[in-house]
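One structure is given here, and the rest of the page talks about it.
All protein chains of the complex are present and in place, except for one that has been dropped.
For clarity, chains are labelled A and B in written order, and residue numbers in each chain start from 1.
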Amino acid sequence: MNTLLTDSLVAATAGVSLLSDALRTQGVPTQAVEWSPPLGGKDLHDVMADQRRSAANKLALSKMLNSGAVLVDVKPASEALGLGRGEFLHAGPPIEWTRASGPMRGALIAAMLYEKMADSPDAAERILEKNGVALEPCHHRGAVGPMAGVVTPSMWMFELQDPSTGNKSWCSLNEGLGKVLRYGAYSPEVIERLDWMRDVLGPLLQIGVRAREEHIDVRAIISQMIQMGDEGHNRNRAGTLMFLRDLLPFMIEGGASSDVARAARFVGGNDHFFLNLVMPACKLQTRAAENIPGSTIVTVMARNGTDFGIQTSGTGDEWFIGPAQTPHGLYLGNYTADDANPDIGDSAITETAGIGGFSMAAAPAIVRFIGGSVPDALATTRRMYEICEGENPTFGIPVLEFRGAPTGIDVTRVLRTGILPQINTGMAGKVAGTGQVGAGLVTPPMEAFTAAIAGLARRLA
Amino acid sequence: MPSDRAQTVPLFSQSSFVVLQPFLGIESFTNLGVSSKISWWLGELGSFLTIENDEARALPTSLFLPKTPSRLTRASINEWQVDGALLGVTRVLRTPHIALHSTVIRAPASVEDDLRARIGWGAGLTPEGDDEVAGFLLVARALGISHSLVGSVWKSERTTTFSAALLDAALHGFAIPVVASAAREIALGSMTSRTQDALLAVGHSSGAALLRGMETAERCFRRAA
Partner (left out) sequence: MRRIEIRPGFYRDSVSLMQVSQRAGAGIDGALVAMATPLNIELAEQMGFVLPLTSPNDLIIAINAPDEESLARAFVVVEEVLAEQLRKSREQSSDSGVAPARTLGRTKGAGLALISVPGEFAFIDAVDALENGMNVMIFSDNVTVEDEILLKNIAVARGLLVMGPDCGTAIIGGVGLGFANVVSPGSVGIIAASGTGAQHLTTLLDHAGVGISHCIGLGGRDLSSAVAGRSAKEALALLDEDEHTDLIVFVSKPAAPEVAQSLKDIASGMKKKVIFGLLGSTGSDITETTEKVLHELDVKHRPWAQEVGTSSTAEGSLRGLFAGGTLCDEAMLIASRRTRAPIFSNIPLEKDWLLDPFGPATSHAFIDFGDDAMTVGRAHPMIDSKLRVERLAREIKDPSCGVILMDVVLGHGASPTPAEELAATISASTKPIFISLIGTTLDPQNFEKQKALLSEAGAFVFMSNAYAAHAALDALGVPR
């Protein structure tokens, strides 16, 4: 029964302050919304009028909250993804060589050298210029890759699974910092390291993972690391150590050799190692909400160094694209803003799942590396609740009294508030092979969201 | 709204409070006392006023202000001088009211004597004895029990001015929302546990005393029926 006439009045207003002022003088508790005109025109109006949207979004959120992610195996991409010779995957929406930026090109060159499809960078470039390899987004295969995110058949991949849907997702092994393939470096040491990872690290990790009776619960580690000052995108230290703690005994027991010490040092010495497990776990979470007709919840945010692409639950695997923005923040050494490449990587899948920049309030330490202050970090997470369908109690943020991470980005809310998802990211140098030049904040372009609402409007019955 | 009316206040309607005849005159009020949530005032023409800021505790004698002032005068029918600022009435709150049932039975003399003796008994702003009598008055009104407990009984020196004003209010069927609900439910024969919990939470011991008084009236009714 409608309690409008029986309950004591509590009001909310949107519009002229005359009305909220009059309510306050009458002693009525009133919340005045800070309103601004929405973007998206008729498309937004029509999608808001869609009767399926509300229930569809609630379903999308609940599927995300009920998803899980456990580490089931480690194997080469050729086995895991059926990648054949000359088939490479990359981060972000589809792209060709001619439009690719420095780090992406560098990574593709490194991939060619690593797969011995060319014996020099020039030779590799010539083949790539003629489209001599098949390029596809990682997302098209259910995989994700950080930075350039290039995956080749002989790279070893983590394989994760979501018990709630049976879906699987994959991600390569993190090479570490500095001059690495994912930042577009292709020097001999890069290739040497990749060779070691294929010959030693991958197989060792596989032994350890297969030796465990119970799968490592990656989602549970994420839940704990959020409470230990990590946010899963730019800060993964606690997660990396917890992962190592869970796996190392099994790597040793699994009958491996003195390579274990090198592997343990490699993993333990790379604060970002766990990123390559967080990302596929987040992919599983957002995938669980895919293909719900009428849902305006974002399931993918990804960049290829040139374009920023998003996908929504109600529009299947259609990409909505806009220009990738350049991150701003703090720069390492003598690097400046001029050295930074536009936004790159599938790691925005962390924000799509409610962690990373969305959970910045859980990682105050990070503000020292991306610029900004601790209050900014809290304000950012609070702002993200405005554009999300709900919260994920599994990822409780301590300083917000364990309030769940803001989860389920709603395209209609982004357009209505003008608030863009906040991403916390590393910055790649725009010249191939430079490596990381800094870390900072970036958002998707609004065009991606206006394109998405047009796509959602097209699908209205 | 002009800026000198930055904090305008809702005022209970005089018309819902017939007997006390408060606020007819333009008068200044003297502060008699303050507790954490409420302050009470006596007008130079004899009227009684309480000041508070929570609708849920809306007493029939109340004026709502954000905080207790030091000076208070009624300047006109809808304006108050509060610490030098002129505040206007913005809203009239409905006072919870128990309708008077036509007489069905007469309260036994023993019950009346007992209640009369309780006036002023106990410590505090509203002595427990007064609360019992107030509870009785409300339910008696709802059930049509006539009695001789009237204003003169409690306007003797024995009790606080505040409590006497509340007894007057109860006599005429006015009470704060939770007490009015409880009285209605008891008169109908069934009080929900939620209402009972809310009633018992009123004041320190007021709630329990009000309940006792209400049950006394209900028992009279049942015995006579």
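Just so it is clear, a contact is a pair of C-beta atoms (placed from the backbone, for glycine too) under 8 Å apart; a residue touches a chain by one contact, two chains touch by 3 or more.
Computed from a predicted model, the values in this text were never measured in an experiment.
Among A:34, A:122 or A:401, exactly one should touch the missing chain; which is it?
The missing chain is touched by A:34.
Determine which one of A:177, A:337 or A:419 touches the chain that has been left out.
A:419
Among B:90, B:126, B:159 or B:206, which one is in touch with the chain left out?
B:90
Which residue numbers on chain A touch the omitted chain?
Residue positions of chain A that touch the missing chain: 1-20, 22-26, 28-29, 31-38, 44-45, 48-49, 51, 54, 379, 382-383, 385-386, 413, 416-419.
Residues of chain B in contact with the chain that isn't shown?
Answer for chain B: residues 1-2, 5, 8, 10-11, 13, 15-16, 76-79, 88-95 touch the chain left out.
Following the convention adopted for this analysis, only the chains that are shown with their structure count from here on.
What's the distance between the Cα centroids of chain A and chain B, rounded to whole Å?
62
Can you list the residues on chain B that touch chain A in the complex?
So the residues of chain B touching chain A come out as 1, 5, 7-10, 55-56, 64, 90-91.
Can you tell me which positions in chain A touch chain B when the two form their complex?
My answer: residues 8, 21-22, 25-27.
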